[in-house]
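Sharing a structure with you now.
Some chains have been omitted; the remaining ones sit where they do in the full complex.
The first chain written gets the first letter, and so on, giving A, B and C; residue counts start at 1 in each chain.
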């Protein structure tokens, strides 16, 4: 930690700051300039709050200089993490993986047709919500356990891995037999109790960035899961909240290369939530891959205009199919690949 | 709902939109202008997503015109809600109530001294965290049940009501004997399962606005609790995230009069989290009350420089005492009052 | 400046950073910790960009520790600046001054009636735009010179000082005979050529914060004017852009106490632009004064529903009158005063 004292700071104030730094476990190196004094705290105390120093008397500025996360940092695994699934699919390797499907599971017919279309296009994962976090209590809240069973059934029949959102601790055990990846939604990125529990689970987790979360906060939330021993973790940028209203969110494409630099974890992009309008999803999917994403999470629905949730941002099947073709053309430009279409429907 | 068609929209596109509106349960009134056609959907279908219409072919704009919340709306209880406690204290009445105390319960000595100082100043509630949501897994996470017991003990001895944060469903039952108000923190404002459970609880709830939540979203989250039958609900503005970095958050003072207009629920301001720096807390506390807040939630610590969390935004006891005096002078200007100091320590 | 090197930084990288710091004119103090090396640059080079260091090889973080502005800093004039006008009115002194009037000058009748109402309520300045910055080229652009003449005329007849917005350099000379304060609007806060010219003017300037400007950037823009020798400068918070759409902007009330701490310049609040809705203006005006504002800039129109611009945020005359009464009651609570009503209309 660095503390820069005000020009007007008294020696007594400087001594109080030094005392507090020592108390926290820092070795303090003092630089006394003609204008101001700077205190460098060396060492890594178990915990401290840099804000505490910003309001001490005589302090001009205080900065944390070591990153507050450890296991999530690139340096922990410079070669990068590859999450491996029993069927051989990997996330974080050479292949750009696609996870697609409807916002919600609505019926056997809907999810089966979705799965067939998703698999046909070359995606490896079927997404679909069984428990839905909805802003309004009057909106459709998902099919629950019944939805999970349907996901597993159609996943097995089409060879797709299943990813679905977990909203609270009690759902973990319930979901365990049915999903291959636990998705933590943006609204739960700082539901620390849930994260801690997922750290003890022996299945991969996909953690989405909150709409107002900094990149550092995303990595600190990742740290909760890693600290529990679960290293099969995938991150996902899905749009942040800004003043712009034309799009539902502003997809922060730059978070993708930034995360690739700061952490060893695989990074996906979710253009559906990123912009919230299906007419912009293909362009943003292409942008995400061009910027280095390890994969995409996208909403596709056999009949988006009749979807029970998020229809506006779900691709039509033919849009999805065309986008997958374009992604297959794009991936080699950035040294990657996208899987071939599995079979015609 | 209103759908404005593009100038270039075809009759077929218009018919498709009308068909979908009818399907959702709207009566449709059509206005065919020289330039563009406008469709007004009258009636209130159980649920629909206005975004769905924004991407339909030929649509220029689509707007929801009825508010998506019902029980939280001012019209539901025009006279305003007053939350009443067994000891006669009310929130939402004439008195501006103050809830103060440390961020976390740290020890019996610390919380007892806090309670004495808090009560002496004229506050009616003691705040203190037993379960702490922390960005980093390496930070102090609270004393848990032990902390709750200490809160109850010192609350009883000083005559203060107790407010403490609940982070997940399983804590509700645990906390029930010890707290008078369940606080839902900003990070859990859209933890819908938790909100739903709190709707079935027979104790008041204080719901904080999320750092990236619109006022409408806050009211929708309130609706989750109200819909369960719990009408003893208090809202709290505590700062939103913006580009400004000098303050920890930007306290949206205007949310206070806006909420007072839109909802019947009492509205508090939390200047400690609102700005995150104790030197700015008194000015913001005054501003909140001048703008019509029904109360304040503030952090005060007997020794902020040694606090285990949020020390930077906790008031010194003497600052708190002086602020309470200033609030007592201010309240009558806006037709309110603040309780007199209870006793000298 | 402080540069914290990465744990993995090589000695060669450290030497390159030191070399660049020396080249810019810093004395460099090196702290070699067990984990990472920290370099403190002491001294104040004429100019440097801290960002440059953030991307040098081996650098973890780089921070500027001295404030980039000098003349605007509180330390330059700890006692605070009081801007004095020939008629004895002061801004920044004990009195909370009010500047009120319509968005635009529309006609002699409108501006005369406005002035009479403004003066009657106790304001000391009449505001009114002659040159209007409008988002759309098709909106009313102001009366220009004719509007300035009307402002002067009614200002003289009612004893009010005149404040009006200057949009470009060529207008300075034109406006000189007619205004008492040059207002720089939010959109021009970083029109540096204009600021530089206003530094050479011998009349007070009111500088508004841009909707996306940090407090530091506002002070840097102030520095442009001060550096030219014009110390009669007043700052004004008028709302920043956030994700919230209920209000036109989010008025950052906390900017008022923050600026009072960081700079010696007087600070006003503009609740009209701050929230953009007249129903919220009184509450925000009260909040601004409670938080320490030296004055208010507000829109009032004799007939807001017929205003040619900004009608939605202009107070009705009776609202203004009542607000002035409330401000007179509030000011003493914060050790200030608001002038009595001048005369009945």
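As a convention for this text, a residue touches a chain if its C-beta (ideal position, glycine included) is under 8 Å from a C-beta of that chain, and two chains touch if they have at least 3 such contacts.
On a predicted model such as this, the values are computed, not experimentally measured, just so you know.
Summary of assembly composition: all chains derive from one sequence, 3 are present in place, and the complete complex in the structure file consists of 4 copies.
Please note the rule applied: only the chains that are shown with their structure count from here on.
Centroids of chain A and chain B (each the mean of its C-alpha atoms) stand 27 Å apart. If each chain is reduced to the centroid of its CA atoms, chain B and chain C end up 30 Å from each other. Across the assembly, chain A contributes 241 as residues in contact with two or more other chains. Taken in their complex, chain B has these residues touching chain A: 20, 46-47, 49, 51-56, 68-69, 133-140, 167-170, 187-188, 190-194, 196, 210-212, 217, 220-221, 223-224, 227, 241, 248, 276-279, 305, 307, 309-313. Residues 2, 4, 7-8, 27, 29, 31, 33-36, 38, 40, 42-44, 60-61, 63, 65-67, 75, 241-243, 245 of chain C touch chain A in their complex. Residues of chain B touching chain C in their complex: 212, 214-216, 240, 242-247, 250-258, 261, 274-275, 279-280, 283-284, 286-292, 326, 329-330, 333-334.
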